[in-house]
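Only a single protein chain was left out; the remaining protein chains are all shown in position.
When the chains are written out, they are named A and B in that same order, and each has its own residue count from 1.
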Amino acid sequence: MTAIASMQGVLKRYGPQVALDYIDLDIGEGEIVGLLGPNGAGKTTLIQVMTGMKPFEQGKVTLFGSSGNPFSYANKEKLGLVTQEITVFEELTARESLLFFAGVYGLKGKEKKNRVEEALAFVGLEEHAGKTPNKFSGGMKRRLNIACALTHRPRLLIMDEPTVGIDPQSRIHILESVKRLRENGTSILYTTHYMEEVQAIASRVVIMDQGQVIKEGTAEQLIQTIQHEEKVRIDVSDPDKVPVVSLLNIAGVKKADLSGSRITVVSAAGSGNLDRILSVVKAHTGVLGIQQDKPNLEDVFLTLTGKRLRDKEEEQ
Amino acid sequence: MRVLATIPFTLLRMVRSYIVLLLLLAMPILLLTVFAFILKGAVTETGEPYLYQTAITMVLTFQLFGGSIVMSYIQTDFFSEFRARIFALPFNRTMYAFSIMMCGTVYSILMGLILMAYTQFVLGVAWTNWLWAIYILSLMSILSSVVYLIITFAVKSFKTAERLSVLYGVSFVTLAGLFFPMPDNAFFRFMGSYGNPLALSVEAVLNMSRSNSGGAWFQANLLLAVTVVLFALMLLVGRRRMA
Partner (left out) sequence: MTIFHFALKRSFGNRANLLFLTLFPIACIFLPSGEGWPFLPYGYQYFGIFILFASIRLAAIMLEDRAKGVVKRLAVAPVSHLRYISQNLLAYLCIMVVQCAVVVIGGLLYGQQLYQPAWLMLLYISFSAASLAVALAWISLYRNKEISFLVFMPIVFLVAILGGIMMPVDIFPEGLRRLAVVFPTYWLAKGLDWIAFGESIGPFLLVNGVLWLYAVVFVIMGSARKIE
């Protein structure tokens, strides 16, 4: 996959503090890269370096495959930025704000107006286009914040924690919009510390901490790296008839507990024995419900960063 | 060219700020109206209405504070969280900053013009030389914008910059002897005349109205020279701060 943006060996310091530690990052054409990391990991600094807002000491930033200045106007015309803070003009209506940005991106006349209406429709603010942001809810402001980066149909959209502090409904709307952008061909770098967002939309996840990329891959790949066991909870109608011993004899099963009308079966990762377990249980009693626990990206992050810390201590 | 496209919106933002309209238009109109009532019919020894000099002083005094408009928008767009968005845009940031400065200065001049018109057509103050008065008004507005920007660029905290800029305005009003008489020594005499932009501008307008064009041009040129020097300083300080 061609990289639409890449950072190679980028070092960024703030005095003695290293914010980006020889970081490498590629964003492929048409993919959504989810950048996960806690506060202070360096996500915003990475974005600032990638957009040319902050200089860096070493390394290379390449945008859109161009060999010259990565932060030329030509490159910036293809780049869109959704800032973490809401950066919209308080005195201008939503439509006026978008007209401002569309004008800066060189759009004119009818095309400018059409693109503005398109952006308003995309974020669902057409009916509120004539209002100023002080009349908007938090979610609406966030949507306007996104729309300001869309009028010029960027090839690469960088979104820095775009859903901070908004209600779940607005968050879902924004995530759906991000998916639609990708379908329209936009590549997206999406930073967040909400694991479920990245899991929902990212084609590739990059986990970052202390200015370094710790791990990257698809969500499934990352989960696989730490998945040691699978847990399934089965609610049964007749708990007295559940054959716990038979369950323990199934290949891969480590533990089987019966508590009330619920059996909890713990198996090794990748056993693929769920069907076998269910057939054994169904042969003896009725199954009322099944719940399967799988690790998520939060577990991945906690495991990865927790292990690193312990490894460092052991090394010392 | 991209920057030109932003100018209408910058002006819109400024015009819609009710605080600016309240402080730099409504307030002087109110004060001028009060003074018009108080000084009705009162004339100086030379037969000049007291209201004439009061009107000139007040219109030019509020120009001292006109730079706050530019300061506020430069601060928002370049030194707040908005900075990230501005940096990602494909246009010349320095030119954009200049466009904000130009819009703010023009807006301040426009408000000064409205005040002049109000004093002439509502309060009956006869401005003898409109063109000259507009020129002086413009110089004061540009100077104010330049000074406010120097303060903005030189000081990291915006709150401190705001306070210093108010101090700039209030100090020169006080040194011009408008609140109470200044001590009679060389320093205060200088700061109440040639060292004071407000005093220079008021005297320039009064001198021209009294057919003392030589004196008027001298004061105006002093004001222009100070503006040019401070403009160069502003470029230097601004370049450092923006980097």
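As a convention for this text, contacts are C-beta pairs under 8 Å (C-beta built on N, C-alpha and C of every residue); 3 or more make two chains touch, one makes a residue touch a chain.
Since this is a predicted model, take the numbers as computed values, not measurements.
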Visible chains in contact with the missing one: B
Residue touching the undisplayed chain, where the options are B:37, B:98 or B:187: B:37
Residue numbers in chain B that touch the chain omitted from display: 19, 22-23, 27, 30-31, 34, 37-38, 40, 159, 163, 179-181, 183
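One rule holds in what follows: only the chains that are shown with their structure count from here on.
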Parts of chain A lying in touch with chain B, wherever the complex brings them together: 47-48, 51-53, 73-74, 76-77, 79-81, 83-85, 87, 89, 91-92, 96, 99-101, 103-106, 148, 160
Contact set on chain B toward chain A in their complex: 2, 5-6, 9, 12-13, 16-17, 81-85, 87-91
